[in-house]
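All protein chains but one are shown at their positions in the complex.
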Amino acid sequence: MLGSKGGVWGLAVSGLVLMAAANADGAFAKEKVKIAFVGPLTGSNSQHGIGGRNSAELAVKLKNADPATKYEYELVALDDECKPNVAVQVVTKIASDNSIVVAVPHYCSAAAIATVDIFHRFKLPMVIWAAVLPQITYAKKVPEIHRVSGTLIGQNRVGAQFMKERGYKTFVSFADSTDYGKSMNEYFTKFTNENKNEILGAFAVPPDQQDVSAELTRIKELNPQVIYFGGLTPLGTRVRTQMEKLGITAQLEGNSGIMGDAFISAVGPELAEGTLTFFDSPPLSKMPGGKFFSDNYTKAGYTQSPEAYGPFAFAATNLVMEEIERVGPNRAKITEALGKVKDRPSIIGPITFDDYGQNITPLTTKYVVQDGKWTIWEESEYATGKRKLKNLP
Amino acid sequence: MSSIAQYLLNGLMQGTIYGLVAIGFTIFFGVMNVIKFSHGDVLTFGAFGGLVAAWAATALGFPIWLELVFVVLISVMASAAIGAIIARGLVLPLKDAPPLNMLLMTMMVGTAIRECIRLFFPNGTNPQRFPELLPSGGFDLSGVYFRYDGLILIAAGIAFIFAVQWIINRTRLGLAIRAVAEDGETARTMGINFTLTVAIAFAIGSMTAGVAGALYGLYYSEINYSMGLILAIIGFSAAIIGGLGNIWGAIVGGYLFAGLQTAVVALLPALSDYKNVIALIVVVALIAWRPTGLLAERGSERV
Amino acid sequence: MSAGSKNESPLIASGLSVKFGGLLALNELSIEVRRGEVLGLIGPNGSGKTTFFNVISGIYAASAGQVLLDGRDITTLRPHQIAAHGLARTFQRSRLCLSLSVFDNLMLGAVRRLNSGLWYNLVRRDRLAADVRSAAKEARDLLAIFNPDLAGKLWQPAISLGMIDRRRLEICRALIGRPKIVLLDEPSAGMTHDETNQLMNEILEVRRNLGNLTVVMVEHEMGLIERATDRCVVLNYGKKICEGKYADVAADPLVREAYLGKS
Partner (left out) sequence: MTVTSMKGTAGQIVSSILVTALLVGSLVAVLEIEDQRALGICVAIIAGLSFLAPKLGILRGAEQAGAHHPWAVRLIILIGFCSLVLILKDNNFALLMIATILIYATVCLGITIQTGYAGLFNFAGAAFLGTGGYTAAMLANATWLPDIVTILLGGVIAAALGTVLILPVLRTRGHYAALTTLAFGVLFNGFLEANEMLGGPQGLKVPGIQIFGWDFSNDLVIGSLSFSFYANYVLLIGAIFALFMIFTRFIERSWIGIWLDAVRLDEIAVSVFGLRISVWKSFAFTAGNFLAGVMGAVYAKMTEFIAPANFTFGDSLLLVAIVLLGGIGNRWGVLVATMIVILLPEKLQFIQEYRLLLFACIIILLLMVRPAGLLARRVRVFEERH
C-alpha cells in the first residue's frame, strides 16, 4: 500500500514534469503569455459570456497569427456563473497563477464588485468587458481596475434626454430585480426626474419570471406613454410579447440589456419595430475594424453570436495585448501602462481611462428597430418622420 | 373595474398552465409515490419539440390549421416520449431507493435536459420566438381586452384537464393505473403489466406537460430553455397544496397559486417585487394549516 | 408500582367510538381490564381489535367515549404522554427499526427512563458510557430469558434477526420500560404453530417474573387464547358481543355466528 501511496506522489511529480515540459515546448518559439477571461459560461446569461469568450478568443487568435508580435498569447477562459462566490473563487485562482499577467473579466456587476478587492490584493491588472454598474470603478480608486464598457449612467442620461426631446411626459419603469435592473431603474428615475417628466409607477420582477401580465395589466391601468425597460433580453422579450397580448400600445424604451439580434429574433420583427435603445457603441459597420471583427468572427466558425458585448471583449483583449507588447508580461508594468491609456482606437471607439480606470469616451448611440434591424436613430425613417414612434404626443 | 376582469383572465391562463403541470406531479406521485422534478424541463422539451415542428411545417408549406395540429401533437408526443423514457430508464430502477434519492435524481435529470437544450439547440441560450398559429386580434369588452387566442387556449387547457381526469377515472387504462397506484404488487398478480402501466402513466403525466408547453408557446409567443425550472417549483407547490395524488387538488392548487400571484400585483402594487415571496409564504402557511393538502383525505396512517 | 397498589382496574374504556369517514370502526365499546389478568381480545378481521389498541395508545383519536388508565383520563392525550403513564404495546406488523441494532431498538422501549438531556449526552460522556454499560447488561438479561442466543446479538442490526427473534425483540422492547399494562397485537402473526407456542410460554414466564403484569392480547390462534388468557372479549363490527372465560365465549352462539357467518 505504501508503494501505491508513493505512486500518488510520483504522479504528482510527473504531473509537474509534464507541465514543465509543456512550457518548455515554447522555448524555441515566442514566449508564452497567459491572459484570463472570466464570464458566465453557464446559466441564463451564458449567451453573453460565450459571445464574449469567443470574441476574446478571436482577438488572441488574430494576434497570434501576426508574425510581428513579441509573445504568443494564450487565453484561459473561466466561468463565474454570474455568482459572486464563484467569481471570488475563479479570480483567486487566476490571481494566484503567476503565469497569468492580466485579466478580462465579468459580465455581471455583482461578480465584479465582489472581485475588485482580490484583483487589488494580488496586484493583477484587469479590464472589465461588460459589467456596467458605476460603483465597480467609482467606489474607490483601485489602480488595477479598468473598464472599457461605459457605466449605465451614460445610457440613461442620453435616453432620458432623447425621450424629453420627443415630447414624452409619462413613463413606467419595468426592471428586473437583479443589481442590473435596480441600478438601471435608479438612473432612469434620476434623469427622468431631472427632466421634470413623470414616472407613474415602477415594477421589478425576477429575471426568470415567465408571466408578466399581472404587472402589465397594472401598467395598462396607469396608461403611460412610454414603458422603460431595464433588464436583459429574455425578460425583455416577455415584456414585449405580453404587452401585445394585453393590447398595450405604449412605446418601449430599452437599454443595453436588450441590445442585440436575440431580442429582435425572439419577439419577431413586427413586434420589435420601433423599439428604442441606448447603447455605448455605434454599430460595428461604422467603426474602423468593425467589419474586420464581424467577418473574422463568422470565419472562425462560432455558432453563437458575439452578442452586444462581444466587441467590448474583443477590444479589451486587444487593449491588454497591446500593452503587453509595449511593456512586457509584467503585472505591475501592465497596471501602470493601462492607467495611461488615452484615445486608443478600438472597434468600440476610442478608449480613454480616467483616474478610476473608467473608459470615459463611450460613444453612446441611439438605436431604433426598423424592419427587423437595429438602426441608428439619425439614419432611420423615424428621424425623418416617415415612420412614427408610438404614443407620440 | 375592468382591470379586475383582465386580472382574472390572466390569472385563469396562468392557473391553467400551473394546473396542467401540477396534474403531472400528482399522477407520478399517485402511481409511483415519487416526485419527478424533471417535469418542468419535460415541459420545456415538449415546447421546443413543438417549435421544431412549426419550423418543419413552415418548410413543408402546411396550412396554418394543420401546422397548429402538428405543433401540438409533436409537443405532446415529445414530452410523452421523454417522460416515458425517464420513467423506464431512471425512475423504475430506483423505485425502492429513498425518496430523497429520487428527488435529487430527477432534479439532475431536469438540469441535464435544460442544459442539453441550452447547448445543443441552435442559439439555445436565447429566448425563441414561437409562431402565432391562432387567430390574432380580439375584442374589447368594456375595457377588458379579450384575445381570441387566450380564450381558445384556456378552453383547450381546461378541456384537456377534463380529458385526463376522464382517462384516469373512467377508462380501463385508468383503472389499471389506479390499481397500480393503490398497490403495485396486487395489481401485478391481477395480470396488469406493471412496468408498462407505469410507463404509460408517466407518458400521460408528461403529456400534460407537453400540452402546457404548447399552450405556453402559443400564448406567450416565446419559449426559453429555463422556463421549466420555475414552473416545476410552482407546479410542485400547487400539487402539494392541493393534496398529492388528487387531480382536483392539483387544479385547485394551480389556480390558487396563480390567483395569489395576481392578487399581490393587483392589490399591493408596491409589493410587486415580493409577489413570489408572498405567494410562497402563503404556500408554507397553507401546508402548516393543512399538512396533507387542501383536498386530500385526512386519512390516518395504517398501523 | 405505587399507583398499582390501588385495587381498581388499571384500564377502563367506556362508550368508545371511532369513525373513519362514514364507517364506525368502534361502536360504543366498553372494556374493563382487571389488574394482573391476561385479557384476550378476539373477533373476525376488521372487527376493531387493532383499532381499539390504536385508540388506547393514542394513535387514533376517539370520536366519543373515555379511556381511564389507572384512574387517569387519557382519552385526549398524545401517544408519548400515554406511554408516560405506563402503557406499552407491540404492533401487528413488525415495527422494529430494522437498520438499528438490537440494543437501540430495545432502548426505544426505555425512552422514559433514559436521560435525554443535552448536557448529559454531549458533555458527561463518562456518565453516559457507564449508563450504556448497565443498560446493555439489563438488555442482555432480558433477552436471555427469551433466547440466550439473542443476548449475544445485541449489537447486530435488527434486520439480521429471524422472524421469531424479531417478535421477541418487540416484546422485550415493550417490557423493558416496566409498563403497568402491555398490549400485544397478534404476537403469533407470521409464525409457525411451534414457534407460537414457544413464544407464548416465554411471554407467560416473563410475565410471572414481572409480578403478574397486566396484558391485553389480540390473537387469532384460538389455542393460544385458550391456554394463555384469563378472560376474553369478543368484538364484531366494533361492538362487544360477548365477554367471559374462553370456554364460555367459544360456546356462545353469537360468537359462532360472527366467525362462521349466518348459516
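Letters are used for the chains, namely A, B and C, taken in the order the chains are written, and counting of residues starts over at 1 for each.
Here is the rule we use: contacts are C-beta pairs under 8 Å (C-beta built on N, C-alpha and C of every residue); 3 or more make two chains touch, one makes a residue touch a chain.
On a predicted model such as this, the values are computed, not experimentally measured, just so you know.
**Student:** Tell me the shown chains the invisible chain touches, ordered by label.
**Tutor:** Every shown chain touched by the left-out chain: A, B, C.
**Student:** For a quick check of understanding: of A:177, A:192 or A:318, which residue touches the chain that isn't displayed?
**Tutor:** A:177
**Student:** Given the contact definition stated above, which residue among B:5, B:56, B:73 or B:116 touches the chain not shown here?
**Tutor:** Checking each option in B:5, B:56, B:73 or B:116, the one touching the absent chain turns out to be B:116.
**Student:** Touching the left-out chain: which of C:114, C:204, C:222 or C:241?
**Tutor:** Of all options in C:114, C:204, C:222 or C:241, contact with the hidden chain holds for C:114.
**Student:** When the complex is taken as a whole, what residues of chain A touch the one chain not shown?
**Tutor:** 1-2, 4-5, 7-9, 11-12, 14-16, 18-19, 22, 41-43, 46, 50, 53, 77-79, 82-85, 88-90, 92-93, 95-97, 109-110, 113-114, 117, 122, 133, 177-179, 181-183, 204, 206
**Student:** Residue-wise, where is chain C in contact with the chain that is not depicted?
**Tutor:** 57-59, 78-80, 82-84, 88-89, 91, 95, 97-101, 103-104, 107-109, 111-112, 114-116, 118, 121-122, 125, 128-129, 132-133, 136, 155-157, 173, 177
**Student:** Can you name the residues of chain B that touch the chain not displayed here?
**Tutor:** On the chain B side, contact with the omitted chain comes from 29, 35, 90, 93-94, 97-101, 103-105, 107-109, 111-112, 115-116, 119, 233, 236-237, 240, 244, 273-274, 276-277, 280-281, 283-285, 287-288, 291-293, 301, 303.
Just so we're on the same page, only the chains that are shown with their structure count from here on.
**Student:** Where the centres are mean C-alpha positions, what is the separation of chain B from chain C, in Å?
**Tutor:** About 48 Å, centre to centre.
**Student:** Whole-Å distance, chain A centre to chain C centre, using C-alpha means?
**Tutor:** Here the centre of chain C sits 72 Å away from the centre of chain A.
**Student:** Taking each residue of chain C in turn, which ones touch at least two of the other chains?
**Tutor:** Answer for chain C, listing residues that touch two or more other chains: there are none.
**Student:** Would you pull the chain A residues touching chain B in the complex into a rising list?
**Tutor:** Result: residues 42, 44, 46-47, 50, 177, 201, 203-206, 208-211, 213-215, 217-218, 220-221, 233-234, 237-238, 241-242, 244-247, 262, 265-268, 303-305 of chain A touch chain B.
**Student:** Which residues of chain B touch chain A once you look at their complex with the stated criterion?
**Tutor:** 3, 6-7, 10-11, 13-14, 115, 118, 122-123, 125-129, 138, 140, 145, 147, 149-150, 216, 219-222, 224, 226-227, 229-231, 261-262, 265-266, 269, 272-273, 275-276
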